[in-house]
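Sharing a structure here in structure tokens format.
Removed: one protein chain of the complex. Kept in place: all other protein chains.
The block that comes next holds subunit A.
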Amino acid sequence: MLKAVILIGGPQKGTRFRPLSFEVPKPLFPVAGVPMIQHHIEACTKVPSMKEIVLVGFYQPNEALSRFLVSAQQEFKIPIRYLQEYAALGTGGGIYHFRDQILSGSPEAFFVLNADVCSEFPLPEMLAFQQQRGDPHSFVMLGTTANRKQSLNYGCIVANMETCEVLHYVEKPSTFVSEIINCGIYLFTPAIFQHIGEVFQRTQQELLLGACLGEESPNGWQRAEVIRLEQDIFTALAGRGKLYVYKTDGFWSQIKSAGSAIYASRLYLSQYSQCHPERLAPNSPEGPTIRGNVYLHPTASIDRSAVLGPNVSIGKGVMVGAGVRVRESIILHGASLQDHTCVLNSIVGWDSTIGRWARVEGTPSDPNPNDPYAKIDSETLFRDGRLTPSITILGCNVTIPAEVVILNSIVLPHKELSRSFKNQIIL
């Protein structure tokens, strides 16, 4: 049997996703109409003999997460548990801490998936690849191709062209190493815990030694358990005949900034046309005009004179008035777009209201369309002290008056604006 672990991080992570991560844990933010990690879960449940999915993170138990667990278990008919780290233990520390739980029932292997990626999740292919290798104890990481410049923002993999063995691994190098990058999706056997365990023992000894010598450990004792898969494990495993890369050409992106959520939505929506056509809104004589791929929650009320798409996701209970135009945007539940509004390249927060004839517009941060290997840049908000033009984000319960324009701006929750804003963060 198989299991899967999804690394969901915690409240201190995902700061580039603010202000949206104030309202909902980032892994539950809706992408193409469903919570980000539901795409992971669905992919896992399609793997034969998948028996359990474990979410590991350091969020306090919360209602949103509990509700999600209940509904996802119902929908996918598979046990899904949340295991909470007592502190951020890193991408390797968490799974090591909970190794007994992960190994209970004796899975032959388990997947580990970063929550903040969007992907086709070629999990069956990774399994088949591992089996082909003939070594039941080898570990497989999913890799994809980036361009030289952007590869520096990722974990870089040098592999043997024939065997696909990982010969060298560097996390976010400062100079070019390889265009093959780590997708944050792994297939491990239980033997991985021996390798993590070795690292754990060694750091613990170093810390003990340091304490004997009277050195103040800056992070305290618990930090022996903080282990990063990338820097601490993969770098050591490279070149030892243990770690292999399975390269995919399927779609893949990180979801770091809010802008990348719109891009990820586009990727998943276009996947729906093959695997979930029922999730895409049809063009019908009674309904609004749909251009390209659009997700409409069944409870949303959309005037038939509205024009939506491409790449629009509209959440629960959203009200879209007459003559509204929405393109390349995510409208979160309870929001209301009044007549004739125009929303482009934006995320409209929960229960926000946009007045008549207002225009809410952002600048997309899409990857260069002429470079097949380009990834989305998830830059920080500021460059040279100036806000870089980005998508426009309205936090939860924001009110935009009629007839104004909000351009390339980020509006924090519960704000009632009274005029137009451009290129600003509105606190």
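One rule holds for everything that comes next: contacts are C-beta pairs under 8 Å (C-beta built on N, C-alpha and C of every residue); 3 or more make two chains touch, one makes a residue touch a chain; residues count from 1.
Assume contacts and distances are computed from a predicted model.
One chain of the assembly is not displayed; among "Dynactin subunit 4", "N-acetyltransferase domain-containing protein", "FAD-binding PCMH-type domain-containing protein" or "mannose-1-phosphate guanylyltransferase", its UniProt protein name is "mannose-1-phosphate guanylyltransferase". Checked against the hidden chain, the listed residues A:F251, A:Y272, A:W357 or A:Y373 yield one contact partner: A:W357.
The residue touching the chain not shown here, chosen from A:M1, A:A128, A:A191 or A:A322, is A:A322. The hidden chain makes contact, of the residues A:A64, A:L167, A:M319 or A:V405, with A:V405.
Take subunit A: the residues that touch the chain left off the picture are 305, 322-325, 327, 339-340, 342, 344, 356-357, 359, 361, 403, 405, 407, 422.
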